[in-house]
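For this view, one protein chain was removed and the others were kept in their places.
Let's turn to chain A:
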């Protein structure tokens, strides 16, 4: 059952939060909207019916959202649980509340909480609590799933469970919409990614056509620039700051602008990702994703979420994870000398 935004536009007083956009989340599809916190909260309020769109409408399965809001299952960032009930009691309650026919054991196994079933939810870790909330949502079994920052602060095990869960939802023909402010999480989890801000809705990572365009421009710059120097310039306010390549942890491209990530801070670069890739290749950098270049010296771990989705964990202070696309996995194995 698709969730559709038609001509949706929202203004608050005189400020435009987002101009009108069309978006359809089809059954069996996972879509992520990357946005600021304000936009995310507005979208949630709109879906909850707390506020109304300035223009346009939101539809579920072709009819207006007001009449069938209960077809959406929400996972809130600040969602709560009954502290004094055990995991099993919580799920039994939700099963009865939603008249679900699923077996509690199956659901507990899906979120891998078998060993915690008799533990009160107040004693669980944050990640485990989130998994209980996933389980409650599975018992609700809505047609449209809405996740607010689903993997924020989750441990790696829970992220893996979440991604496996998304695969199940895809094959069960559910529509999934993820609202997040974290590009890495959007790239790892979703099939289609959009950015929503006051300039409208933009597709991120549309692929080949954009990339070939980038390559053309990079060839031109190559021919103009006869001398190569090793430092990478970035712009901070009006200053130009130069960085040594080994300092850089990774580079992320966002809306056509590339950002160097150095010790947890990000600096906008004047070059495109393709230009940077070419310059940095001799320094042991690797294009691990359409929107990411990583410094291989800083990679600590390669995580396999499922057979086709991977992430790289870096050795920096925050243990940043960045996505690794499946086509690049083969290249990486070659670079690492693995068969």
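Throughout what follows, a contact is a pair of C-beta atoms (placed from the backbone, for glycine too) under 8 Å apart; a residue touches a chain by one contact, two chains touch by 3 or more; residues count from 1.
Following the convention adopted for this analysis, contacts and distances are computed from a predicted model.
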Among "YdbS-like PH domain-containing protein", "Molybdopterin oxidoreductase family protein", "ABC-2 type transport system permease protein" or "Succinate dehydrogenase, iron-sulfur protein", UniProt-listed name of the chain not shown: "ABC-2 type transport system permease protein"
Listed residues A:15, A:67, A:99 or A:171, member touching the removed chain: A:99
Of A:16, A:81, A:296 or A:329, the one touching the omitted chain in the full complex: A:81
Residue ranges of chain A at the interface with the undisplayed chain: 48-50, 69-70, 72, 74, 76, 78-85, 89, 93, 96-99, 136, 140
